[in-house]
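I'd like to ask some things about the structure below.
For this depiction, one protein chain was excluded, whereas all remaining protein chains were kept in their positions.
Moving on to chain A:
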Amino acid sequence: MNKPIPVSDFHAYPDAHGRFADYGGIYMPETLMPPLEELTAAYLALRDDPEFIAEFERDLKHYVGRPSPIYHAERLSKKIGGAQILLKREDLNHTGAHKINNTIGQALVARRMGKRRIIAETGAGQHGVATATVCARFGLDCIVYMGAVDIERQKINVFRMKLLGAEVVPVVSGSKTLKDALNEAMRDWVTNVADTFYIIGTVAGPHPYPMMVRDFNAVVGREARAQMLEQYGRLPDVLTACVGGGSNAIGLFHAFLNDREVAMVGAEAAGEGIETGRHAASLAAGRRGVLHGNRTYVICDDQGQITETHSISAGLDYPGVGPEHAFLKDSGRASYVGITDDEAMAAFHELARTEGILAALESSHAIAQAIKLARAMPKDKLILCNLSGRGDKDVQTIAAHEGITL
């Protein structure tokens, strides 16, 4: 266990090298270093460009449908009998998840940089769909790399991407899941670096991605913070969000990082149970290492080989995690816990029956954690849970899990 790092301003990270204290950085082959430098320079200029910001915000409002509401899950909270559970409804965004916040931002950056060919990796297919969507919206070519195993378990999203005009390339190397899709996208990028923009879907990868993806998703927390003050006259006591790579979690957490009275809990996929080894809980059960261009917590064996992870939700099935989360864990600012497949499924059903909301299996991990926390807290406390995506894409997986033939 590392000693907590004293931090005076959490918004001061990362530094110019993309480091969040010990984490992050740029661990990439030389061929990609110059394009990463170019991207960093372009993004840093655009980040402060009022025209770019206005363009981004216009699309968030009119295309995505922001702001997303905060909804008080009253019946659920009453049934639990503890703290009040509030839901940040990212599931109501266009394409059904928070992922679109980031893909719009990056597509706008790509367009400004004059890159017409977009590549992306996807696990559950949500980021792939969100990328295919914005490529259609901006008239860009779109190639999505997806593990062959994920293609099998997310057929609906594969078809959605194709309907949107994207090419979906199956990845058959390694474990044939998200990490291998990321590897393959990197190989494409290294080969077609001159005209290609890589839209990474989470707060991982080399600098500037963890920072850039966070910035585009931070709208979630900024909105939520203002909405809390307006609707409840105060900030929530606890935030919860699911963490795979960690983009929706950092999106919610970021605006609250310097509000020390607001606790933060990330829910990782404990799969069949951390003790079984079949999980994807990098922070709760992994170790410090380097994966996909950044130093973070990874799941690997004693030889340093990245091992296969497991989660019922493809979007959390990743052996690394964004470096900022590693930093928040070590600094003690946020805590990270494992939620099993069964706990997530139970939370999914509970929310569906009490509130009429089908949550994504990823988000169901955050709901499960919110329910756990609510039980142990008094009724006047507020838990804000990021409902990062809707569950329509998961109905087949859920049916199969419960032995039901549709």
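Quick note on the criterion: a residue touches a chain if its C-beta (ideal position, glycine included) is under 8 Å from a C-beta of that chain, and two chains touch if they have at least 3 such contacts; residues count from 1.
Convention: contacts and distances are computed from a predicted model.
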| item | value |
| --- | --- |
| Listed names "2-oxoglutarate oxidoreductase subunit KorB", "Thioesterase superfamily protein", "Tryptophan synthase alpha chain" or "3-oxoacyl-[acyl-carrier-protein] reductase", with the criterion being the UniProt name of the chain not displayed | "Tryptophan synthase alpha chain" |
| Of A:I306, A:V321 or A:I383, the one touching the omitted chain in the full complex | A:I306 |
| Option touching the unshown chain, where A:K78, A:K155 or A:R287 are the choices | A:R287 |
| Option touching the unshown chain, where A:I156, A:V193, A:A263 or A:A352 are the choices | A:V193 |
| Touch list for chain A against the chain that is not drawn | 17, 25-35, 37, 173-174, 179-180, 183, 186-187, 190-191, 193-194, 287-293, 298, 300, 302-307 |
